Structure formats: C-alpha cells, structure tokens
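Here the complex is missing one protein chain, while the rest keep their positions.
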Amino acid sequence: MQYSSQAVAKPYFIAAIGLFAGQILFGLILGLQYVLGDFLFPEIPFNVARMVHTNLLIVWLLFGFMGAAYYLVPEESERELESPMLALAMFWIFLVAGALTVLGYLLVPYAGLAQLTGNDLLPTMGREFLEQPTITKLGIVVVALSFLYNIGMTILKGRKTVVTLVLLIGLTGLAVFFLFSFYNPDNLVLDKFFWWWVVHLWVEGVWELILGSILAFVLIKTTGVDREVIEKWLYIIIAMTLITGIVGTGHHYYWIGTPEYWQWWGSVFSAMEPIPFFMMTVFAFNMVNKRRREHPNKAAVLWALGTATMAFLGAGVWGFLHTLSPVNYYTHGSQITAAHGHMAFYGAYVMIVLTIISYAMPMLRGRTAANSNKSQVLEMWSFWLMTIAIVFITLFLTAAGILQVYLQRMGENPLPFMVVQDKVALFYWLREIAGLVFLIGLLTYIASFFVGNDEPEAKESA
Amino acid sequence: MEQIQRKRWIRPCTLVYLVMIALTLITWWIGSTAKGGLELSLMVLLFALVKGQMVGDWFMGLHFVQGIWRWPILIWLFVPGTLIATAFVLSYGG
Partner (left out) sequence: MQKNKYPPGDLAIWIFILAELLVFAAFFSAYAFTRLKNVELFNHYQLTLDRNAALLNTLALITSSYFVVRAVADIREDDSKGCKRWLWAAIAMGAFFVLIKGGEYAHHFGAGVTLSSNAFYMFYLSLTFFHFMHVILGMVILAAVALKAGRGGYSADEHTGVETGASYWHMVDLVWLILFPLVYVMR
C-alpha cells in the first residue's frame, strides 16, 4: 500500500463481504420458497425475501465499487485521497441507512413502510429494484455526491490516467442515471421506459466502465504489461460497450407499449453487446500471457481471468440467448431471464469486486503483496466452488426456463403459470442444492481471510 | 520505386476513383428510370459490391496486406450481399 488513505477501502470491502453473505442467505430462502411456498411464511414472504436478495446485491456491489475506487484512485493519481474522513463518514452513513432499510423491509409491511417514510410526498417506491424508501434514495444521492467529490478531486488534482478517467465517467454515470429513480410518471409505459434508464444503463452501460477500469488496474499491477497497451484495449472495449449498450436498452422496449421500431433497434444493437465482453476475455488472457512478472498473488489473477470469462458467458452468451425480439417474445420474464441475471451479475460484477478485494486486501492487512500460500489455496478453492455452483444454478434455471416457455407459451394447449411451476420443480430443487454449494464456497472464501495469517507471504516465483 | 510511380500517367487510386464514379452514375440512371426488376436490381447490387471491394483494396489498402487481414472487407461484402440478393430473388417469387 503506497498511500495511507487507501486504508479507507478496508471497511468498505468488509461490509461488502458481510452483505454478500446476507444476500446469499436470502437467496437460499427464496430458492426454497420456489418449491415450499409457505416456508417462513408469514414472517418472510416471497416478495420480501426477493426484495432483500436483490437490494442487498446492489448495495454490496456499490460498497465494493466505492472500496475499489478508494483503493485504486490514490495509487493511480499518485496522491492521498482528498478527504479520508469524509470517506469514512459516508461509509457509516451508507451502512446504517442500508441496514435500517433492510430492517424496514423485514419488520414492517411494505405499504406501512411507505407510509412511515412519507412516500406520499415524493412517491418513488414500489418498483422492482428501486423499492427503497424515498428517504433512503435521497441518502444514496448524498453518499454518491460526497463520494464523487472525494474521488473526483483526487483524480483532478493528481496524475490523470485512462483507468481513473474511465472509472470517473462510470461512477458519474452511475450517479446521474440513479436520478431517474425519482422520476415516477403515472403513465405505466413511461414509468417502465425510464425505470430501465436506471436498471439497464447501470448494468449494461456505466457499470461496465467501472468493471473495465478495475480489471485494467489489476492487470496492470499483476502482469507488468505496459500501461499503454492495456489502456488502448480499455478504450476500444468501452467504446463498443457504450455504442451497443446504450441503444441496446431497446431490448427492454419490445413489449411494454413503446413504438415498434425498438424491436429492430433493440435486436440489432443488443445482439452486438457480447462483442465488448468477448474483447474483454481476449484482452485479459492476452495480458496474462504476455506478463512480464509472476505476481505472488495468484488468487487475484485467477479472479481477474474468471471475471473476463464468466462475464462473457453470463452477460454475453446468456444475454444473447434471449435478446432478439422474436425469441424474447416467448422468453421474456421467464426463468431464462433469471438464469441470465444470476450468471451475468456473478460473472461481471461479483467477480470484479472479489478481484479487487483479492488484490488489495492483503496489502490493506499489512502484507507487502500477497497472502500466504495456504490462504491463497483456500481462496482459489472458494473461487472454483462458487463459480461452478453459479454455472449449475444457471444451467438448472435455463432448463427450467426452456420447459416453462414451452409448456406455458408455445404448446397447443398452454398450461397455467402455477401448473407449470409444479412441473419444473425438480430443477428448482437442483438449483437449491447448487445454491448450498455456493454457500459453502462463500464460507470457504470468508475462511481464507482467517487462515494462514501467521505463515510467511507467498513469494514472486521466477 | 516511388520515382517509377510518379512517372505513371495515372495513379491506380485515381483510376479506381473514376471507375467508381462511372458505376455510381449508371446506378443512379437505373434508379431514375424507376423501372426496377430483378435483373437490374441484382446488377446494381453487384456494382455496389464491386465498388465496396475497390474501397477495401485500393482506398483502405488491403491489396497490400497478406494473411487474414487481406479478407475482412471481402467477407463483409459477401455475407450481406448474398443475403440481400437472396431476399430479392425470393421477392420475385423464387
């Protein structure tokens, strides 16, 4: 660690991992509720568990992104963070607000929570992924602005690199598009239209810039390849991402009452969205093959390569599967979407956050470059357990989805939704088992932080 | 070698340019009659593909490249070109 203010990243990473564990627990509850409908009812109904599962995911990824920014920006800008105090204050505000929101979801009926938090004054609640009370949303804006100020000033006053520039564009976009969560028109079509500006333009737009810059940073550090080479790749990847991703929003505008031309715009442009992900895969493997050093943190390199591969599979391939409008006509809102969602979020965003944690945490905890071999071996075990588990979750959900689409939407005598759900229950059970394996992987991951701490650090091999 | 090139009465790229202008004028003339028809349409398409290949080879300079980078423009012209031709043949009833 070259700058002492990088240390503020540590609490962000710890909180991220803690919330990640919470997300997985609620995922397991949800998975069980798919097959045992009244499990934990009425304490934790399905809709509440789903809300907590998805909201925790978003919040912990945001913690991860902020931690990543606080860690890499001082090192790239070659100066201390503008205000470490502000960063720590925002950490506690964000954590407490997040915890209170989740408690609100769990302890108060949702309609009551809306009333309690004065949703009537500025109604923004009740929409998928944006369920947070308006006051929490305002808190998110305050945290995001302080964060941007802190990071932005550090970048602008220090050395400017392509990595920090792309990161700053991504983070600014993240904040700007979140503002559309306050826009809640009465017209349901318009509501959905702008809702996607938050949801889609986050995960298939600006978040990809954040992903690209973090990946580039870790590859520069671990491979020793020339910065210029890595930066050129980063440029093409983000250019392609923005061209395909922005117009690609159209793949959400097929069936919500928007004009018909979106079927063409959405299909053609989003069919190209796998290209930047593919370039990212080629990029990562190329850089590691051209490496000029054997970085002792093998686990971090593994996570980086894993991100590049799984993001392409989950976001690229599984996205392409159902992105063309004639296919999507049958598959939208089915378990195919859930399959894509799981692998894409894990492959692109969970893994990039775990990559930067894996790279940075040893230094934040006082090592010079890497953890002991023993700890790294355990971490790599957790990599394989979680990754293989998510592959199986995706495959089982895809199978469930294909069957669901066929029985419910394509046959001569389409069956009702709940009847079909019973028929695909086997796949839901298998998915739950894969989910348990994922939990074991996560526990292994957490254990890797407590194992081998008294052993010597892994050394750079010749 | 550059000396030799300068003594030529016309640069290859200029010749290519003039051929492209001529093909464009013929295309426009066919269009202005508004008659249409499968044969004329396919001819116009062929002109376009030839012009495209000229841009790739002589303007972009792929003529002087060997290996896989010699071919991307030609392949690019071939794929949509074939699909467009197929669609037009079908629109005239096979």
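By letter and in written order, the chains are A and B; residue numbering begins at 1 in each of them.
Just so it is clear, contacts are C-beta pairs under 8 Å (C-beta built on N, C-alpha and C of every residue); 3 or more make two chains touch, one makes a residue touch a chain.
As the structure is a prediction and not an experimental result, all values here were calculated from the model.
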Problem set entry | Sole contact to the chain not displayed, among A:Leu28, A:Val268, A:Ala338 or A:Leu395 | A:Val268
For this session: Just the residue numbers, please: which parts of subunit A touch the chain that's not shown?
Result: 232-233, 235-236, 239-240, 243, 259-261, 264-265, 268-269, 271-272, 275, 279
Problem set entry | Residue ranges of subunit B at the interface with the undisplayed chain | 2, 11, 13-14, 17, 20-21, 24-25, 27-28, 30-32, 34, 36, 41, 44-45, 47-49, 51-52, 55-56, 58-62, 64-67, 69, 72-73, 76-77, 79-81, 83-84, 86-88, 90-91
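Keep in mind that, in the parts below, only the chains that are shown with their structure count from here on.
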For this session: Report the inter-chain centroid distance for subunit A and subunit B in whole angstrom, where each centroid is the mean of the CA atoms.
Result: 46
